[in-house]
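Reviewing the structure listed below.
Of the protein chains in this complex, all but one are displayed in their positions.
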Amino acid sequence: MNTFGKIFRLTSFGESHGKGIGGIIDGCPAGVELDMGFIQHQLDRRKPGQSKITTQRKEPDSVEFLSGVFEGKTQGTPIAFAVWNKDQHSNDYNDLKDVFRPSHADFTYTKKYGTRDHRGGGRSSARETIARVVAGAIAKLILQQLGITIQAYVSSVGRISLNKPYTGLDLSKTEDNIVRCPDAEVARQMIKSIEQAGKNHDTVGGTITAVAKGVPAGWGEPVFAKLHADLGCAMLGINAVKGFEYGSGFEGTKLSGSEHNDVFIRSKDGIKTKTNNSGGIQGGISNGEDIYFKVAFKPIATLLKEQQTVNHVENEVTINPKGRHDPCVLPRAVPIVEAMASLVLVDHFLMNKTNKI
Amino acid sequence: MNTFGKIFRLTSFGESHGKGIGGIIDGCPAGVELDMGFIQHQLDRRKPGQSKITTQRKEPDSVEFLSGVFEGKTQGTPIAFAVWNKDQHSNDYNDLKDVFRPSHADFTYTKKYGTRDHRGGGRSSARETIARVVAGAIAKLILQQLGITIQAYVSSVGRISLNKPYTGLDLSKTEDNIVRCPDAEVARQMIKSIEQAGKNHDTVGGTITAVAKGVPAGWGEPVFAKLHADLGCAMLGINAVKGFEYGSGFEGTKLSGSEHNDVFIRSKDGIKTKTNNSGGIQGGISNGEDIYFKVAFKPIATLLKEQQTVNHVENEVTINPKGRHDPCVLPRAVPIVEAMASLVLVDHFLMNKTNKI
Amino acid sequence: MNTFGKIFRLTSFGESHGKGIGGIIDGCPAGVELDMGFIQHQLDRRKPGQSKITTQRKEPDSVEFLSGVFEGKTQGTPIAFAVWNKDQHSNDYNDLKDVFRPSHADFTYTKKYGTRDHRGGGRSSARETIARVVAGAIAKLILQQLGITIQAYVSSVGRISLNKPYTGLDLSKTEDNIVRCPDAEVARQMIKSIEQAGKNHDTVGGTITAVAKGVPAGWGEPVFAKLHADLGCAMLGINAVKGFEYGSGFEGTKLSGSEHNDVFIRSKDGIKTKTNNSGGIQGGISNGEDIYFKVAFKPIATLLKEQQTVNHVENEVTINPKGRHDPCVLPRAVPIVEAMASLVLVDHFLMNKTNKI
Partner (left out) sequence: MNTFGKIFRLTSFGESHGKGIGGIIDGCPAGVELDMGFIQHQLDRRKPGQSKITTQRKEPDSVEFLSGVFEGKTQGTPIAFAVWNKDQHSNDYNDLKDVFRPSHADFTYTKKYGTRDHRGGGRSSARETIARVVAGAIAKLILQQLGITIQAYVSSVGRISLNKPYTGLDLSKTEDNIVRCPDAEVARQMIKSIEQAGKNHDTVGGTITAVAKGVPAGWGEPVFAKLHADLGCAMLGINAVKGFEYGSGFEGTKLSGSEHNDVFIRSKDGIKTKTNNSGGIQGGISNGEDIYFKVAFKPIATLLKEQQTVNHVENEVTINPKGRHDPCVLPRAVPIVEAMASLVLVDHFLMNKTNKI
């Protein structure tokens, strides 16, 4: 099950230390102009080595399109693409061949498949998200044509939290710092905290908040494939994600119905709601208000320090991993969150075309 | 998109004030003995009028199987079923025909489809979850054969919260009280809080926690259809759900990697983990530990009090809804959460059969 | 796998001697006016006992809609329906409980599922096609709005064949006789042949030809889900079907390319082809010409005469089936062929909406 989406479908492939990461986008409408600079820029936001707080693996991560594009435009045919791996240090993993690293997928892959590619986490590496960013960039280009924007930002790192709703922030400042938090002062603290974790050979988690503006009312399927259920599924499918909430989320469970309900009002733009605890989605369908949600990322499991664990013959062993790793996944996960949200929205845009004659 | 699941698939139908609610289960293995008492019991846990803190709509909610069962066993063929509606008071909704109730799906359905059945919320009514409970009960019977149990309970109502992990609770006591909280004292406070909300013609939200024990290592698809992503999608597809987290969840984002990692150890039962921040799932695949997660429910949108809103011609109107409604969805949602989790687990059990020759 | 279609999806249920046959149509656009007389008429064309050359099982086969329709129109929500069985004579099958009838599904069902409902063929009975005719009737109503007609007719019974292309026939005469062949003289011979088979307690096969007019250019998916591949799959999924060809079909394999190619020409209606060996489909996509195809039906396997066979413990036995059966499936299969073709066309109509922004 390496396919995501119902009509606009991404099937991804690749391993951390194999030939590369890529995918096929099927169901992309014809005639979309592919702004290659834009697509590469999204990859650059995700790539390793982009700042002092990310892994130092050096990968240009430039995307090559293999099919489906002719004279700069999509053809309605499958769009295959690949990002070739360049800077694998597979030998760093030799010692880990038969070891199950704590809180990694080594153990579960072995149990499921009876085999695994141990080099750099193989398929379970977050390097797989490259495919999502490429496909998401194309989805973003489609959404742009429809007047829709998606912006994500880091809203907490460990215990350092940006205690403001997105409406009180200037999201245009998100990319002004390396941690991708739109508040400069909080960003400074976050960076410091990540650097400290790195020095300790430890890692930190955090949350990302995302906002989609301009989604028209009527997108989403009301029962199982609710718009927020598909968004949640998309987010929970990203490596290291442990939770998802939209609109008022977990905090909203503490309110009474009369505090929580979003009253409809007339406005010059038609029917709007006074508040937006619904997070832009009611009954699983967008209502035209901003869609916003928050995603929880655990601290990365790879620690560059000694740890106890067990190997494949159930012997206890001590590991001391090498390799080049991020002390915090959050800054590089921002474009991934945006990409997955874009895939969901384009998919629902296309599905929504089919419910009237 | 009224189908849930990849191999074990439920397609549901029905409206709150139509002929009934039902569904077709396709992909159910042959030879499963259907314990009709068990299935009806699950429906009884969900049905209206079961206690003083639920809606007083009187529905026996007894399920009729229409196909796929012969001499008490499943045949591998589609299992159709229906629960016929008996106690509709459709006239209660006449005044709401053209009105968009706050935080309901009235507005979004109309925007999406250009039409809607306004009686009792039509398709968007939580009465639709009957189909999930029936299908989930069959899934539970399959899981029972595999030695797997799923238990959910109310872990908070409004600001009243059960501040203990599930490991410190006796889950066999969940059904001892009408709110379905395994701690008698906290349950008492929750019931009081719901009664108070009812008196105020208001509503309250809360959270449900669920635990699956006995799931073997190896279930789940590692990339997009991660086991927790499918669980999250299932939960977010339940009416009124606003958030999902598993394992350490949102709180876990505040820990460091060295605090959060689950160290592997040898035990007489094979490889286990010392802690279980992973919530029984690593890299999207079960690791054999308990799977646990928490679901956030908003306060129900239907208030039996005067509210401002807008109608379909964009006039502002005042509504004062009648009808019979729950002041709190949580107690009746417990079997729904269990049902949806069971559907996901059986689906992954069946999928998992296909990854070796 | 009891679901047919990608966007407009029918999931069917039911057995010959169970409570009834029905289904859920999901993905039907909202706002379609359901002409109940039209839908029932399609069922009447398929129902048993309609003439002296069909089985004498007496079933009114009237459809009841259970959901998805409000004030006579589809709501975009799932449309459930059932046709309740009335005239089962299940005892006729008691002797066949453990016997594998020749060329039936008794043996293969038992091998696949380890169990089967033996009464009247259970799920493998052609009575299941009721669900297809109901869903197909709704699809036809949608196609009517788009100016598309589908007409099928019996083009051969045994060795009696209508040796004319459809273009030389007046298809409005198809329903003028009980065998549904538009040529009165050939129809007379066909009826005689079926009656003779009935007298012999034997059965006959034949072919049905179908024509869709008015399908615009551009429907179909060019690689795996070619329009004719989906039509072929639909036809081969009908009980007793052994072959499918479209356009020039098997005969066309004998022509040279220069004889076979359809030359494009200008006309007042835009670009047309001079001939139509392509059967209205090129590269898997409709080209605006008539779509036509032919379907082969084997003689029905149920003979009301003594036959040798084997039972479930591998003993050789002689059977002498009772029950009420058709000597020829063709006349009643005409509306089924039309129904399945309509499902495919509506599905591609809806899919085709998604390939441009």
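Labels for the chains are A, B and C, by order of writing; each one numbers its residues from 1.
What we mean here is this: contacts are C-beta pairs under 8 Å (C-beta built on N, C-alpha and C of every residue); 3 or more make two chains touch, one makes a residue touch a chain.
This is a predicted model, so every value here is computed, not measured.
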Point to revise | Identified contact with the non-displayed chain, of A:15, A:230, A:245 or A:289 | key: A:15
Review point. Quick one: which of C:34, C:83 or C:105 touches the chain that's been left out?
Key: C:105
Review point. Which positions on chain B touch the chain that was left off?
Key: 7, 27, 29-32, 76-77, 142, 145-146, 222, 350-351, 353-357
Practice item. Please give every residue of chain C in contact with the chain that is not shown. Key: 1-4, 6, 12, 100, 102-105, 107-109, 111-114, 123-124, 128, 156, 158-159, 197, 200, 202-207, 217-226, 228-230, 232-234, 236-237, 242-250, 252-266, 270-271, 273, 277-279, 281-288, 296-303, 305, 307-310, 314-316, 351-352, 355-356
Check your understanding: What residues on chain A make contact with the chain left out of this view?
Key -> 1-3, 9, 11-15, 18-20, 22-24, 26-27, 30-31, 66-68, 70, 73, 75-80, 82, 112-117, 122-123
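Please note the rule applied: only the chains that are shown with their structure count from here on.
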Study note, to complete from the structure: Chain-centre distance (mean CA atoms) for chain A and chain C, in whole Å, is 46
Review point. Just curious, how far off is chain C from chain B if you go by their C-alpha centres, in Å?
Key: 39
Check your understanding: CA centre of chain A versus CA centre of chain B: separation in Å?
Key -> 26
Review point. Residue numbers in chain C touching 2 or more other chains?
Key: 27, 30-31, 76-77
